[in-house]
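Okay, structure first, notes after.
Shown here: the complex without one of its protein chains, the others still in place.
What follows is chain A.
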């Protein structure tokens, strides 16, 4: 068919392409292209009308230039002209250009759509197909708006040619994927399902893709396709290899259609109709049987096509997860592939077995292949195959084989490709924790991880080992001994220094009885690493030193000497300097009692989802940017709100993100040694010296009600005791809000009859609407459940709703009530205004009932930045350069309720000498001024 000779083709195009290919340099190419562009432009602009052929040739050249990677900014009009040509090839080139280079020039879109409309109406099947291809290739919303209603009609019309139906089906699919709202469902959908019965295999092949997509979105409306698909599949599977003529591919009947039909069936559970189900199971068995037959051809295409159907069949069997017999057969088949000489099949078998491993019916069968998989890990030459082997080992791991799998992964890690090391580290860390019977094994494993791949051990991993050691007192002595030994290595990874520093700081006393690890030796060992470490690690070590001061009074002078040295006391790094100064001072000033209280052993961490697991999920799944953003915001709020009590419990339960999860181990500067590990060391230590009562009070977070802390922030821990932790995350917009309440079971025993109730008093009821759904009455040990509350502020209010929780724990009935921090200021919208406007409004609100003033003593250090953050957190705008006295703070905003909006102005005047504040609120409503003043006064 190659020598169709009429005329001379597009000779000019070929010459141009040759020229480009002969260009010796990029510059020469650009020069040649510019010359051509100038030529084409002049032809298009010239007086002489171009004939269709020339137009086609030039448009084609432009397309070629664009595909080379250059920009094209003209020629669209000429291409659109080609669309209305009656010559097929000219039209074809026009459509190709439009498909590749469409832009949303509205004028052109209208012309293009017109041309398409004409072709669709032309009843000439080749023209109709070209138009449909163009719509499918562009697939834009504009195209959808113009044609989505017409195409279903073309698709099911009795007189449409087969080729037109095929194009129409896939064209509609593309539009439906892009803008499902534009495709009207209607009586055509029933007829589309019946295309599964069409005589023409090509039509069925195209239609199945469309039907599958429609089924996913509206499974109930398309249920009838199940039996049709099964009978079609059955006919193909049982046909002889030559029955389907051109639809047989290397002796495999209709492989593409078979795969698509099997995919369609995966949109549904197993067929309910026994006859249909029987027929389908027969099909699946036939496919599995055929896999055992000798191949009909040696060509790889034959085996690929055959195995494509086999793998899709196995996917369907796994999807049903209900036929133990088929699952085990599938597993055996994949087992054979694990040792196949084709790399592709080994790869796919490993991948597919991963899903089989999670089915209870086949988990044991998968485990029998462990040796083969471990062998793959050691011998496969292709990293992507080894990666699959790691995934499968991870999936098949359980308590029985964990030690073996973890050991194999660790030894593989020594030589693993850099690209997959971090993931293996995470997997090992998770398996070691999940299946640890003996926690000494866990500690050894993690230390090995750090030794082998220290650079790939992320913060989550070493934070986690510390959390576990702190929570399990049976392993603390062992951990101290092991890190002490590991630290003796001449070169050890910085992550080991961190873990070692932290653990010895907490539990060094457990091994101090041994003269080989006496306090001084421990200290000297750690300090010998100090100078090689980065700033955050040094900061952590300084905290360890102050903990040593408490644990081992005998080394106090040595440590004080170190702290007192210029390299610490005058360190260029502010954090290090501050720690050195404060710790030195603490060690000199504080009594042993205070020291012992401040530097007490860390309290156990609340149990919840491992942050490592969260990280692995994140690595594997689509990235969750929003979560990250939330955390950042939350963190900045925490930092601003520095001197809050008991920050140990502030990090949110709600976000399983690294920084939020880590409590005291938190952000870059690791916690100072005290049990309430604050995020900034300053506030805490100041408190210790100024007012020892307030420093001791928050030490036991207990059941303290944290209501006041939520006035200026939306996320954090509301309540915590030995059993239960309640976290909040909320957002407000105008008079509406939504609050997520997270109930975390801190124990390992389930809570029964767990019933949280929201109570609004009679006074509050008319002003505030709360809506929520009940939560599951059972909360598993270590689990967390979430409840969403939708909030509507009807009018201004004073009281707060109460959250009352009842549940059974063990044999006892528990009852917890806390105030839910939904306060009037949450419905603030900040308002920016200039000085003049502010004072004008201020004067307008001069009626004595509108103003409320409070003069009070500062309860926290008077820090300008913290104050600003609180006013902003309160919800009003912070107006700069409004108050003539720059030390004062001025804010403005509007409280939104359903019934009305209330403008609010506020002014806060600090008096540093007297350590006092004067707060003035002016709003149009007395009650609002009163309430806002109360709420805000309590914050400073």
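Here, contacts are C-beta pairs under 8 Å (C-beta built on N, C-alpha and C of every residue); 3 or more make two chains touch, one makes a residue touch a chain; residues count from 1.
The working rule: contacts and distances are computed from a predicted model.
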Query = UniProt names the one chain left off this complex as which of "Integrator complex subunit 11", "AP complex subunit sigma", "3-isopropylmalate dehydratase" or "Geranylgeranyl transferase type-1 subunit beta"?
reply = "AP complex subunit sigma"
Note = Of A:256, A:441 or A:707, the residue touching the omitted chain is A:256
Query = Just one of A:36, A:119, A:312 or A:459 touches the chain that is missing; which is it?
reply = A:312
Query = Given the contact definition stated above, which residue among A:96, A:449 or A:511 touches the chain not shown here?
reply = A:96
Key: Among A:160, A:205, A:522 or A:715, residue touching the chain not depicted   = A:205
Remark   = Missing-chain contact among A:55, A:346, A:481 or A:729 belongs to A:346
Inquiry  = Tell me which stretches of chain A touch the chain missing from the display.
reply    = 1-11, 13-14, 17-18, 21, 60, 63-64, 67, 69, 87-89, 92-93, 96, 126, 129, 132-133, 136-137, 139-140, 163, 166-167, 170-171, 173-174, 177-178, 201-202, 205-206, 209, 246-247, 249, 254-257, 259-260, 263, 266, 301, 304-305, 307-308, 311-312, 343-344, 346-348, 381-382, 384-385, 387, 622
